[in-house]
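In what follows, a single structure is set out as structure tokens and then discussed.
Yeah, one chain of the complex is gone here, protein chain that is, but the others are all in their spots.
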């Protein structure tokens, strides 16, 4: 049971007649025109402005999460919009609801695995990453668990986002023990399984989030904010080139054919 | 009734084993590290990369919409998270659902009013903006309708975001007839009503969206994508400094006091 | 701008250590075992217990709204559940978001049309329903508007729910001027259009809601509560006989075929 409070507080920001402050910065003079949208997301997450290098890397990881084609979330947003075109926000909300354990779990899972294998205070202390990686892979094998962040049904033998994300991280000083550990885990897993297991985008993002020091619980939030941008893009296309009605009609017809009075 | 389709299509993007394309750009090489999050939102809306000037202005207008303190949406997200902390996406979805006509209507309304008063094809043709503004104000007065984009309950006599947004637009070549018309409407409305009616942030954003040429129906989408970033920020704070439980307890106690068996 | 309040109140109910009251009734002794679920929905809407006759009719109209096969809402709930199976509530929430103007509008619209044509205070006063119906149909024709509650893409020449709903209403004393007016409107519309225009279920329900005296704005709420029951049913089936993954894969493959690098 949570505790009662006499005073509600929030450090996110405040407004008076002539001032608007977000995380301690004056919105008109210190944010507008000075920061980009990804920087503001960083500010609201890390509670400080990103350095130019951090800005590069953070924008890249959030951008990676924005758009993945016709995902179930995109289908959901489009089908919802067909029924309630007056409520674009409801269609985006519906689409976000599906970003649960199945789709964003592996990004969280990769970050969590890395933090548990190499706690933040041991970062940069010369830990034996290969040995840690062997333990991680053996532990997952013993539990018959999938190693999060490895493998992709489509992108083989390499997920094209991963080398680019790691390159951007390295160019900007955000490639350290966690990226190296993720790569070591990949090598160990490939050796143990005898097949190619590319680090997928969620594995790369999970590792880079650890380089930033973000708690793994926050990582899902990056997916949610990113995807809401992507879903708005899908709804704009649904206005001009709709697919929802056709998806519905085909499904209804097929169900009637297979399960209706004439079936079997 | 919509029409049936033999072929479903989408121009948003596609993926193959080694390529990922978003709106015609190669994600790894042309987007990651090359664009910021606001630029990607522009790409998904306008279907082309923004120029550096457009990037500045577009990032500023979307950023303006991200964070507004303890709004009903923020309260909703926090109260939802208290009951379902395993589902951050559901809490953001709940918060977005409230971004309807009451809160985002005035931004849409300002853009729509400007387009109806000055259709896009008449932009930059030397229209008599003062005369148009008089008609707009008289028309709203006759219908006893509020002029969208003017006035603010807190920010008086000036909404501090508006001059800064107009400045950024002007510095980047995006201040033309629509910004001027919004300002003319303000002058006419103030003269007619005999009181200060600042152009608020939604009025400024509506006008700048018209400068970009965005259809007014799209404008709500910018609010939705922006606010989802802000709501993630609120949920991160709710994890460390919660207010939802206290809000609930106080309300329940007050209702019991005022409407319970001991009341009246 | 709404007004401030010193005292928040609610008449829905209250709880103390040993009592729970809903709309003035003692939950354990006056509701549990005494009422069915539809009766409780009536209590929360009409603020009194239904008579046995009202219970029959009200349960029938809400039941009619529960289940309509593979609707867009059902597809949305199933697709959402695939991504977040830990959050059944989120999948139902997603499905509800699509119950907007397109799908529930005609039920609201029918009730509204009937109230506007025959205000409640003129009910049962011997109004000339045929004359009113002619005006209603002519007015819709002049505005090129569809008469809400008439016609159905599948159920022709009769929507099989309508005669049964009207029969139940008649057997229980809830068939009066509004049901008769809806039927008169059908006759006039069929004569004017020269084709069969069955009163569909939403038209029947709209008319019966007017017999109850429910404000038309409430009618959508019956659809929302009913459909949430239906959506839970779909999610239970999705657990044992899923269709969401297949729907997704087919769509993604088709889009890649039609809009991917090999297209055109």
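Each chain gets a letter, A, B and C, in the order it is written, and its residues are counted from 1.
As a convention for this text, contacts are C-beta pairs under 8 Å (C-beta built on N, C-alpha and C of every residue); 3 or more make two chains touch, one makes a residue touch a chain.
Bear in mind that the values here come from a model prediction, so they are computed numbers and not experimental data.
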item	value
Residues from subunit C at the interface with the omitted partner, ascending	2-5, 8-20, 22, 27-29, 31-33, 35-41, 44-45, 55-56, 59-60, 62-64, 66-70, 82, 87-90, 92-94, 96-100, 104, 154-156, 158, 160-161, 163-165, 167-168, 171, 217-218, 220-226, 228-230, 232-237, 239, 241-243, 245-247, 249
Interface residues of subunit B (partner: the chain not displayed)	69-73, 75-76, 79-87, 90-91, 93-95, 97-103, 243-244, 247-248, 251-252, 255
Interface with the undisplayed chain - residues on subunit A	1, 7-11, 14-16, 19, 21, 84, 86-87, 89-90, 93-94, 97, 153, 251, 254-256, 258-261
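Just so it is clear, only the chains that are shown with their structure count from here on.
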item	value
Centre-of-Cα separation between subunit B and subunit A, whole angstrom	24
Between subunit C and subunit B, distance of the C-alpha-averaged centres to the nearest whole Å	32
Two or more partner chains touched - positions in subunit C	84, 86-87, 90, 93-94, 97, 251, 255
